[in-house]
Each structure stands twice: as structure tokens, then as C-alpha cells.
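Notes for the one structure printed next.
Every protein chain except one is present and positioned as in the full complex.
On to chain A.
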Amino acid sequence: MASVHRFALGSIAALALSAVAAPALAQQGLDEPFQKPFREALAGKTVAYVPVAMNFDLTEGWYAGLKKELEPYGVKFVIRDPNWNTNAGAQAVTSLISEKPAVMVIHNPDVQTYAKLLQRAENEGIYVIQINMGSAYRSSAFVGANWIEIGERQTEGVVKACQGKSNKIAIIQGALSAAASAYTLKGVENILAKHPEIKVVSSQAADWDAAKAKAITQTVLKQNPDLCGIVGFWDGMDIGTAAAIKEAGLTGKVFLATSGGGERKGACELVKNGSFDLDMSYDVPTQAAQMAGTIKWLLSSGVKAGSVKGSEYTTLIPITKENADTQTACWNLSDLKK
């Protein structure tokens, strides 16, 4: 009898115990097996950044965005600023190859200068990510704007604005050797081929320089006061183009399409005050996030440098009067740096 009683008591105790213990067991959690190797793959690695120059919205934005995404994982982020000097840039890339960072983020001044160097870097086991302006060599990843699309969409905007008007347009190019300028021009040509009625009265390079862009535009507008549109190749330079249009009293009459990184002061504010009619933004913070994502993937995957090659073209944001006021169209460099 006693043993039966003891058995019953034991069973109740065991039941009670298991009732308490079951939730406790669930609370113990499961070890996610991939995050540790991910952290180990990133910690202590060096990512080197070679822009064409610091101190302007694009390169500062990429820098701030990458830093924010990579440094919390213990990645060492170094910068070599060639300050618009292509030779200094080539030297920086060369010396980096011997320093062997894990990843190099490269902003090419033109399609040729760095091409061989980037190939050498990948042969040495360094992942190379090219940003916005690519070189002739295709590396692990290209993150950036599709310039041909930018040229096409800007020109479509201008052609549409010219309907029923003089059909005379001008093109203000950047620096002729830069990929951004040459590819955008191709996009412009693609659209113009479909619109034989459009006449290009001037197509000149202003070398990314606002003062030069202003001088060219002034002369063109004096010759062609009935001009209906201008395709400009960078908003930083087209401040000058816009100043010339304003000075001629033609704001609103000459449609100015341009492109840029979409920083609030340099893009949305200028669209709002009528300087630009269309600014195709390639959205620098998103580009930075895509680059950071690619870097994390490459480092954690352990693929051999140069064995994978891909592109991530940025989804463009057309900034016009309609959306220039919204929170999402532009970004603030000061916020990104926080």
C-alpha cells in the first residue's frame, strides 16, 4: 500500500516537475551557427577606400555610409584621398596592393588608368568593388548608377519639355575621359536617334566645373534664346548652368535636366527653387548600403577574389517639383555623418 502511495506521489511530482521544466527548456534558445563565423570573417579586416576626391557630397556620403555599416563589426576602414589627382590615385592603389587590405572600394577617374591595377589587386586576393564610375576591368562588384539610363531618362524629360517649342537643345558634358560622362552621352544619343526633330545646337565639355558650365550656357543662350532644354551631366556643375539660365531670365522656359547623388542642399533645394527641372538621383545612402552589403557577403562567403563578378545598378529617383519636398527624395549629409 505504501509503495502504491509512493508511486502515485512520485508520478505527481514527476508530472509537476516536467510541467515546470518544459517551458524552461524552450527558453534555452538555439545557437545560430552562422553568425559567429560571420563576425570572425569581418573582425580585424581592412577595407580601403579610394575616391577621386573627398569633400563632396557623393564621396562623403559613401564614406559615412560604409563606416556606419562596417565599423560596428570591427572592420578597419582606411581612406586614401587623391584629391582629383589621377596619378596620386594610381599610386594609392599601387601601395594598397602591397598593403593587402581585404577589400578595396574604388571610384575610377576614367575607364583606363586603374584597370590593370585592379586586375592585379584581385590576383593578389583583394576583393575590388567599383563605385559609380567603373573601369574597363570588371571586378568582384560594380555598385553604381547606370549612366546610359540616366542619359536616356534626362533626354526623355528634355524632349518632352520641348514638344511644341523650338526643339533646340544643348548638352553640357562633364570631363570627357570619365566613364560617367561618356556613358551618359551614349544614353543621350540613344534617345536623340529616335527624335530626329530635336536639334543639338551645342554639345561641350565643362570639365565638372560650374564656372565653365555657366560661360558655355551664357554663350549658347545668347545665340539661341529660343532654346527649350539642356541636358547637364552633374548637378554640382550645373549650378553654373542654372545660374546662366536664371541670369538670362529664362528660368521655367529652358528645361534643365541633370543628375547627382541626391543630397538635400545640392539637389532637392535646387529643384525647389527652380534651378533644376529634373535631377536624376542615384541615391548615395542606398549605394553605400549596397556596397556594405556586398562587402559583408564577400568577406563571409570566402569566395576567391576575382572568381565572382556582378553589378548592382542603383534604382534612380527622379527629383522634380512634385517630390522635392518629401522626406524620401533626398538625404542630408549631416544626418548620415551622425
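The rule is simple: a contact is a pair of C-beta atoms (placed from the backbone, for glycine too) under 8 Å apart; a residue touches a chain by one contact, two chains touch by 3 or more; residues count from 1.
Quick note on the criterion: contacts and distances are computed from a predicted model.
**Q** Mind telling me which option in "ABC transporter permease", "Methanethiol oxidase", "Hydrogenase" or "NAD(P)H oxidoreductase" is what UniProt lists for the chain we can't see?
**A** "ABC transporter permease"
**Q** Using the definition of touch stated at the top, determine which of A:109, A:266 or A:285 touches the missing chain.
**A** A:266
**Q** I'm checking contacts with the chain that's been left out. Which of A:240, A:262, A:285 or A:318 qualifies?
**A** A:240
**Q** Considering the whole complex rather than only what is displayed, give the residues of chain A touching the chain that is not shown.
**A** 53, 55-57, 60, 83-85, 176, 201-205, 207, 209-211, 214-216, 218-220, 222-223, 236, 239-240, 242-243, 246-247, 265-266, 333
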